[in-house]
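A single structure is presented below for examination.
Omission of a single protein chain aside, the complex is shown with its protein chains in their original locations.
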């Protein structure tokens, strides 16, 4: 267990921005998923979705995502994505996110994934090795 | 007013898919935004977000999006995105979406945007010319 | 054999553009690959890279791409990507491309792929069924 929240840093660039000079809205779920993948890498010895699927025959497809946008994202500052599990169900996991630039909240989000056996794309219970790591990290959404 | 719902067709390709052989989750909000932009083009003489911003100094930034994923999206079929306004507030508009492949529901979504004066990035009431077109098209979410 | 060149139409949008109000350069190779994939679909009964890999255990990874940009791409017009094979080697195929908006040449490109057996990622000769279709379509680069 740790008291330091996991924060994934994203380098927002020119190519992420639209003519309104801010990151295009459809880039923000992409950034959020990058942060969730980085969360997996951080807590499971560098294993993100790629290793999970290819090496462990496990997937975590999304069943829901919900995001609120409060301030535009720009290349002026790094985007800091605080990412944490908010719920671990029998067969699902929910992540919360708070993303900041220069200490201003840019967006929040909630993301629910189910655990699957990858080769048959069938849901399954969260493996114990994952449950053991996730449970102490769960916090309020 | 029309009884035929607006449907935006998307050609899903190899490049949209991840190693699980289905469209990467972060591509789906992108597809949804493509459909909403196409909805604007269809109902306003070809004017989408680009023309709105550059020619009319108006923006419609997103304040919220929420999506439920029920079936994987693949390149096997076109993705048909049924798109429609579900609410027109004083300064905001909400779109609903139901996206199908081969008559199977792949995802649903709800997307709320606010109207802004683009050059100052300040919210403003929905212009009358927009209100007139949108109101008859509103349906249940 | 046909005298009508294959043209893939792309709907350029707001989200493809950067703050210079033109399509971001890194989107243009993406568009070009979409056009090449569409070329495969058009000439092989709807089978693009996805079906080629999954159903036929064949890949065509790129070994080279080269593009010259002559005029900006914008959402004002559809992007018309004329796509054609310029060379069929023993184990490789080269495509040429000329992309227009409103009859103005925006970019040209040349793209070389090798044929591979997908499951072992090993190069192989172009299959006869492909050779038969491609050869009559080859034109100067």
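The chains carry the letters A, B and C, assigned in the order they are written, with residues numbered from 1 in each.
Here is the rule we go by: contacts are C-beta pairs under 8 Å (C-beta built on N, C-alpha and C of every residue); 3 or more make two chains touch, one makes a residue touch a chain.
For clarity, every value in this text was computed on a predicted model and none was experimentally measured.
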item: Given B:18, B:47 or B:82, the one touching the chain that is not displayed; value: B:18
item: For chain A, residues in touch with the removed chain; value: 11, 13-15, 17, 21, 30, 33-34, 37-38, 48-51, 53-54, 74-76
item: Chain C residues that touch the omitted chain in the full complex; value: 18-20, 25-26, 29-30, 33, 49-50, 53-54, 59, 61-70, 72, 118, 121
item: Interface with the unshown chain - residue positions in chain B; value: 14-15, 17-21, 24-26
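What we mean here is this: only the chains that are shown with their structure count from here on.
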item: Turning angle required so that chain A lies on chain B, C-alpha fit (0 to 180°, nearest 5); value: 180
item: CA centroid of chain A to CA centroid of chain B, Å; value: 24
item: Where chain C touches two or more other chains at once, by residue number; value: 14-15, 17, 21
